[in-house]
Each structure stands twice: as C-alpha cells, then as structure tokens.
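Every protein chain but one is kept in place in this view of the complex.
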Amino acid sequence: MEKRILSSDPYNVIITGVGGQGNVMASRVLGNMLSLKGLYVTIGETFGASQRGGSVMSHLRISAVSSFSPQIPKGKAHMVVSLEPIEAIRVLKDYGNWKTKTVCNTRPIHPVGVISGELGYPSLEELKKWVKELTEAAWFVDATDTAMELGNPIFGNIMLIGALAGIDVLPLDRDDFETVISEIVPPDKLELNLYAYDMGRGITLAL
Amino acid sequence: MQLFGPNELLEDVLNKDLCIGCGACVGLCPYFKNYRGKTAMLFPCTLPKGRCYAFCPKAELDLDELSSRSWGVPYDGSALGNYRDVMIAKAGDQMPKGHFQAGGTVSSIMAFALKTGMIEASVLTDRKGLIPTPRLVTSPEDVVTCASSKFTAAPTLAVLNQATREGYGKIGLVGTPCQVMSVAKRRSNPFGEDDFKDPLNLVVGLFCTWALDTRRLIAHLSSLIDISRIQGMDIPPPPSEIMIIDMGDEKKEIPLEEIRPLVPLSCQICPDMTSEWADISVGVLEGSPELNTLIVRTEKGQQLVEEALKEGYLVVEKIPDQNLAHLRIAAANKKKRAIKRAKEEGMLNNPLGEKRSALRIPTEAVEKIIESN
Partner (left out) sequence: MSYIIEGQKGTRHLLMGNEAIARGALEAGISVAAGYPGTPSSEIIENLAKVSKKEQIYVEWSVNEKVAMEVAAAASFAGLRSLCVMKQNGVNVASDFLLHLAGSGTRGGMVLVPCDDPGALSSINEGESRHFARLVEIPLLEPGDFQEAKDITKWAFELSEEIRSLVMVRSVTRLSHASGNVVFGGLPKKKARPYFKHDGFILDPMEGVVISAPVDYKHGQQHEKLQKAIALFEDSPFNTYSGPENPELLIITSSASHFYSKEAIQLIGGQDRIGLLKMGTTWPIPPNLMEEHLSRTEKILIVEEVIPFLEESVKILAAELAPKIGIKTFFGKRNGFIPMVGELNPDLVVAALSRILEIDYEAVPEDYSKRAEELTLVGAPNRELTFCPGCPHRASFWSIHNVLEMDNRKGFVCGDIGCYSMAVLPCGFGTLKTLHAMGSGTGVASGFGKLTQFGMDQAVLSVCGDSTFFHATMPALVNAVHHKSNITLVILDNSGTAMTGFQPHPGLPVDAGGNDVPIVDIPSVCRAIGAKVKISDPFDLQETQETLLELLQEEGVKVLVLKQICALSPEKKGKKKYKMSVDINVCLGENCGCNRLCTRIFKCPGLVWDKEKGAARIDEVICAGCGVCASICPSGAIEKKEAA
C-alpha cells in the first residue's frame, strides 16, 4: 500500500460541531479511511455530558512516522471541518493559525442562549467573513439542506467528508470511503451515502 | 395610574406579605398561579409594565383616581363611600329556599341577573373543604351552590380572567372589597386602549372587615379539630365574638380573639369595608342573622334592585338609624386602622416618581379619616 506523503507530518484535523450532530461517526469514518492507507491515526474525542447541546470536537492526528497525542497542541490545526458555523470560530481561537484551512457547514444550530433571546447569533455573511479572516482558505457547504432532502441530517457529515476529499490535502479515496461506510450503514443505505460523498466532493472540486 | 410590571409586583406585593390572593393577576399569563390561597410567581417575567401590576389592588391603588373615574368626584374618605341608598334586604319568595347565608340577598340578586340576561355568566366562589374555589356559573339554579360564606381570601378574579379570555361579554362578579377595587382599576382602562371593552356588567361587593389566610387557618384549625369533618363556617354579626365551625353533628365555637392573629397584613392596610366601588354592596345586619344590609351605589344597581323587588326576588325595608350609624362607625374605624397601619409600614402616599406606594389617598381625606370617631 502506497503511503502518499502528507503536506505536513503530523497532519492535524479537527472535526467540530454540536453534541448529537454525528461528530464521532465522521471522525471514525475519516480515521478508518486513512488507516487503510497504512498511516498512523490517533483520534481524540469529547463524549458524555458535552453531548447534550454542548460544543464537541474530534482531534485527528495523521502521520506516516509515528502516533501522536489525541489532543492537538494549541495553534496546530491544519484543517478544521466544522459541522456548524460558530464552532469553526470557537475552534480556530484555540487551535487555528494563519495557515489553517477549513470546510464549514453553513446551517446554524442555535445555542440555548440564542434561542432564549439572551445572546445574539451572528449573520452568515459575518461568519463567513470572519472564518475567511482566520484561515488561509475556507470552503462553505450547505450540507444540511441537501442532507434533509436525502432524508437525514447525518448525510451532511458525509458531504463534508466528500468535500474534504475534494480539497486533496489528505489521501482520501472514494473506494476507501465505500469500504469503511459499508461496515457502518445497512446495505440499502450505501447508495445514499455514496451520493452524499460525491456531492460534497463535487462542491470543493468545482471551487 | 402608575404602571409597573411583574418584578415590581414581586417586590412590592408578594415579597412584602401584601398579597391577599384575590386572583387578579392569575390567568392573565402563565407566570402567576394560585394554590390553596397563595399566589406564586412561577418564573421571572421581564416586562416593565404589565396587567398584573395594573390590576393588583395592593399596588399603586390610587383612590382619588378611581373615585374621579367612577363617580366623577374626588375621594373624600367618607365612611361608606359613594352611594345612593342603604336598606335592609333578604331573598324574595321567587328564590327557592336553599342554603343561604344570612338573608340570601347576594344569591338572589345574581340568580335574578342571570335569569334576566343582564349577565351571561357569574363569577362566584364555592368551597372545597376549607379551600375557597372560584367558579363560573351560567345558570340561575347553580348560584345557590356557592351560597355559603367564606372567611378566607379566594382567587376569584382568576375565573374572571378565564371568562374574559373565553369571550364572555356580560359578566357578573361577587367579590370582596379588594377584588372589587381590582376590578375598578381594571375597568378604568389603565393602558388607555382604544378598543377597550369592559367585560363586566354587574359587580356585587361584599362587606369585609378582614379575611383569613387559607393556609394559616387550616394550620390553626388542624391543631384543634379534624378538618375533614368541616361542612361550613360562620361568623355571626356583632355583637357576637365567635367563629362557628359546622361539623355536621357538632358545632365548635372558636373565640375571634384566637382568629384575629391570622389576619394578614394585606387586610390590615385595607381601607374599604363595604366594597365602595361596586354596583351594589351587601353584608350582614347587626343583630339579625336572617337579614342583610344592602347599599345601592350606581344607577345600574338601582334599576336591578327595583326590578328584583318587582319580580319577587328581593324583599326590602328601611334600615333603622341606629344600625346605619353603627355601620358608619365600623366602616370609619376600619379606614382609620388601615391608614395607621399603612403609614407604619411605609405603604401610604410615598413620593410619586420616587418610591412606589401600595395606597394613595388625598391628604385631606387622610386627615378626615384620622379625625373621625
């Protein structure tokens, strides 16, 4: 199995979102795809209480050389995949740097403080502007709307993985995706997942 | 009228032990609820002005303003308030004999008003055990089921609020002076709405020297008797100084001096004994347990009394001077005690715009009340 050289070693990815969005599943899929390439993969998660509407992160360390800690050091994220827009900003504060790239879902999930009128939720234009400011490159995907058409918001996560594949910073192959996703979803859902993956990939390839 | 909101209501009334549980604020919104005689605020509401404060009889109650709106004259502090006539009354033959208290005048009037369609529903107060339970009554026959006297404050106005929400347009109410004052505040269109509609067409006020806090009464009686056996209670008119608890086969007498400590602060600052803001006010007649004193205040009230008389629902006679004099003295004394207590508690005539006040009475009236004997 060929080990493509990573643009950085270790290559650090953060998948972030809101508890319940399927963060863990996304990180597993990505991690397993990269593992199939023979790379060292370490994933760090935050489970449990933070699930109940709180912010969650998965830290992925990908390396051809050795395994690394499940927590990415501050300021060392290369890629942030965000399932929710404000979480991108939150993660970039601690783990971003001027060279970080990001793929971001645009569908907001309002924190309870916003729903109740106590806090304000920024506009999408502002968020896009700020995310672009804090990153070297940013891709925005309307993943949830498409996912809802496919029948489940979780397809949004698959789209983002596809989008990440399209950016080509990591050795992500469609075949590996199919292998990995077949272990997780029932056979009758395979086509939909592949469709979502292709859609996502199509978006970033086009940009 | 000085308008404020639920936070001020909490500060000024609920937290100062001034809430009498009249129900004026209950049912306007989800935040105020009454249970077993106590009104509680379930959650904080952030509005700076609300109907809860505007309708509360213990919050910025300006008697001069009420008097101007209701009678077109300033408030002068006279003992019985504004009225046209006082008389003795009792239920007429047309009223089926039932469990009236005293003369049955109130039940009779309400039944008649329902019958003639003057009102389409009446807000009355029933009782479950020792706990007064307000009800909306729509048929004349049902009126008498609410006929017994209650000596504890009831959240009657909660049912008025409910009836208003349900769209009733001509509502009758039987209430205590505090409830009647609340209703007067409400009917004065405090928010200056253009499309203001008064849902009430008849207000009958009761005489009240004081009421008791439901929970404290239950606690006190529980220490003396088995309260599940209570079927009724009565406080006979003066000169009697007892409360009678009817337990069916047995009647227990409790000296009023044991009961008076249970009178809430709220009643102690109340200047109104005869429900001065009603169409008609009804109470006991000193020395005569089978009769009522009836005060007619408005034209509407007068018309109703005349028709009821004609149709056999009411029987009246002239009230002896001595009774009337004693009534005036009792009412004047309540005013005096109230003013004194309210002053002590810092609840009277606080500087406008600087400090909120439970009660506002013009200075001349205050002097007159204090000097009366």
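Order as written gives the chain letters A and B; numbering starts at 1 within each chain.
Criterion: contacts are C-beta pairs under 8 Å (C-beta built on N, C-alpha and C of every residue); 3 or more make two chains touch, one makes a residue touch a chain.
Only a predicted model underlies this, so the values are computations on that prediction, with no experimental measurement involved.
Among B:M41, B:I109 or B:V366, which one is in touch with the chain left out?
B:M41
Could you list which residues of chain A touch the chain missing from the display?
Counting over the whole complex, chain A touches the hidden chain at residues 18, 20, 28, 31-32, 35, 38, 40-50, 52-55, 67-71, 73-76, 86-87, 89-90, 92-93, 96-98, 107, 109-117, 119-122, 126-127, 130, 133-134, 144, 148, 152-153, 183.
List every residue of chain B that touches the chain not included in the displayed model.
28-31, 33-36, 38, 40-43, 45-47, 49-52
Assume only the chains that are shown with their structure count from here on.
State, to the nearest whole Å, the distance from the C-alpha centre of chain A to the C-alpha centre of chain B.
67
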